[in-house]
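Here is subunit A:
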Amino acid sequence: MSNALQIALIPLLPLAAFVILGLFGNKYVNRSAGIIATFLLASSAALAFYTAYQYFFEYGKVEGVYQKVTAFKYTWLQFSDQLSIDIGALIDPITAMMLVVVTFISLLVHIYSLAYLKGEKRFATYYAFLGLFTFSMLGLVLSSNIFQMYIFWELVGVSSFLLIGFYYDKPSAVAACKKAFIVTRFADLGFLIGILVLSFYAGTLDFNTLIERLTSLQSAEFKMATAASFMGISALTWGLVLVFIGGAGKSAMFPLHIWLPDAMEGPTPVSALIHAATMVVAGVFLVARLFPVFQISPIAMDVVAYTGIISALIAAVIACTQTDIKRVLAYSTMSQIGFMMFALGVSKTGGEAGLGFTASMFHLFTHAMFKALLFLGAGAVIHYVHSNEMKDMGGLRKYLPITHITFLIACLAISGIPPFAGFFSKEEILLAAYHHYPVIFYTALITSGLTAFYMFRLYFSIFWNKQTQVHSEHSAPHDSEKHGEGGLAMMLPLIVLAMASCLAGFIHFGNFVTADGKPLTTALHLLFSVAPVVLALAGIGIATWLFLRQNDSPVKYSNKLGNLYKAAHQKFYIDELYGFITQKIIFNLVGRPAAWFDKNIVDGLVNETGNGTTTLAEKIKAFQSGKVQQYAIYFLGGVMGLTVLFIYLWK
Partner candidate 1 sequence: MGQMISLSEISKIIDNWLRATFNPTWTLIIEMVIAGVCVIGLFAVLGLVLVIMERKVSAWIQIRLGPNRVGPKGMFQSMADTVKLLVKEGLTPDGADKFLFNLAPLIAIVVAMLLMAPIAFARDFQMWDINIGVLYVSAVSSVMVISILMAGWASNNKYSLLGAMRSGAQIVSYELSAGLSIIAIVILTGSLSFNEIVHSQVDGWWIFKGHIPVLIAFVIFIIAATAETNRAPFDLAEAESELTAGFHTEYSGMKFALFFLAEYVNVFIVCAIGATLFLGGWMPFHIGSWQGFNQVMDYIPSSIWFMGKTFFLIFLIMWFRWTFPRLRIDQLLNLEWKYLLPISMFNLLLVTAMAILGWHF
Partner candidate 2 sequence: MTGSTIIFYLLALLTLVSAVLAVTSRQIFRAAIYLLFTLIGIAGFYFWMQYDFIAAVQIIVYVGGITVLIIFSIFLTQQAGELLPKQKIGRQVFAAAAVFCSFALVMLQMINHHFTVTADQSTTPTIAAIGEKMLATTEDGYALPFEVVSILLLAAMIGCIVIAMRPEDTLPNEQDLQQK
């Protein structure tokens, strides 16, 4: 491939930003760090767009099917003739799409952060971390083999950890970053075991070969993988489920979602980039990447589908009760990713049945746009109000007109109101579930109604409802104009994303991204769309009724719902459950005995060895007098003794 360099540069430019700013940033170029990073990322984004363009319109399609193209590949660790870990780049439709999404969102976040984090002491560090994250994410989507993907997967985890804990002087941020790291790390363990299982049976780590071997029903590897079983389930399924656990951890699927809301402790642009648009969809991307293999195992597919829908529903319910606007967005993210997940889970390969895959990717794409927009908008609000809490906001539409409009667009998009982007993708997802999975379909329908409700609850709480005085406490009125909207750097990404949210839905995604690479034409059934849209409008209506004006009906109704409301507000006690399991059960049953064993047996052994040595040393210390001449005499005596011994006594 002649464009190997071009593709390699896409992840390497952010890496360069990381290296430059990480090494020299804080000392030398702190003020201009943002400009440098943004410039590098803009170049990277341009290359990514160009690559995607080339792929989709120039060389990607061969005889009507999009090919998987290996741009370059270097052998890195050669384990045996067959098995090696390579560093390579694989381009296929989803990779191309992800390149565009990641660089595009990242670029906008870079621009946005120029204003949002202005004056921050560790400005350059922040941009260095952003560069590292972008590099890892791009590396992840470009990976040509599963182990390389794992490496970048972990790098993504690390950079996410760093960015969540960016305000490391805030205890809650520290706790959140630790939590995120531990939970995703725990899930990654499953991923690693899954990789080992899959690669053991497939005998390769390379995606193309792995998929090829495990999907052809005649191949020896496939037979072996399906024949071996553990607890009645084939090894292949185990591998896939384990890999999916990794994906679920990163994508915050139930029950591994607990880190995502806490991760909102990071700077808001980071939330937009990582916890809305890019990193959290890594799990979806992983499943999509291995989709042909998942296809083989119905059990794995069901796991994916049901995990997705459960996450979607639960997150939506919780989102209705949260008061921290970033947490609402976080749960909404989780819910939307649940949508993507179950769309994958219900999909098949080829033709109309492959709609789920396309829909999932489509939703991933559109969701990235409007969710990033929501977060950036929320960031603008927080920037203005200096608070995350809904109760501190209200009536902000006068002060933040552009934010208001763009936020509204995003809310409409996520609620699935035509003609905004979310409508199209969500319709496709629902359509994909409709035929074979009625339970999922109806649950998804309700969830999309809930989505509309909580999004507009959020919208009205921020921009309508009561008047807020908060801003005047924090900033003098005269500079509120200037301060309010945060300038061009903050507005430009909002506007661009709003436009994307309006228009992204009209892209005919089936032409580009399908499970089997062939174009897919989906007819938009008007009648089918009625139910979701009506539900969404109903949700909006309820939200309008409850939250447009400041009144006491929300409190009243929430009291009426009683325990359900309380449970939802407490996130269904999942955190507490984890706490109970880890602190009470694991600590008491495993930790304490282990600690006892360590303290008394292991340490005791070591201590006794030490004590014994000390005692012995005390006794023989006199020999070690520090007198060189004594040593020399001992030495001479020893040598002479040995001479006599060997020559005369022991012939």
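Picked so that all candidates are chains of the complex that A comes from, given by their letters.
The criterion applied here is as follows: a residue touches a chain if its C-beta (ideal position, glycine included) is under 8 Å from a C-beta of that chain, and two chains touch if they have at least 3 such contacts; residues count from 1.
Everything numeric in this text was worked out from a predicted model, so none of it was measured.
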Of the candidates 1 or 2, report the single one touching subunit A in this complex. 2
Where on subunit A is candidate 2 touching in the complex? 633, 636-637, 640, 643-644, 647
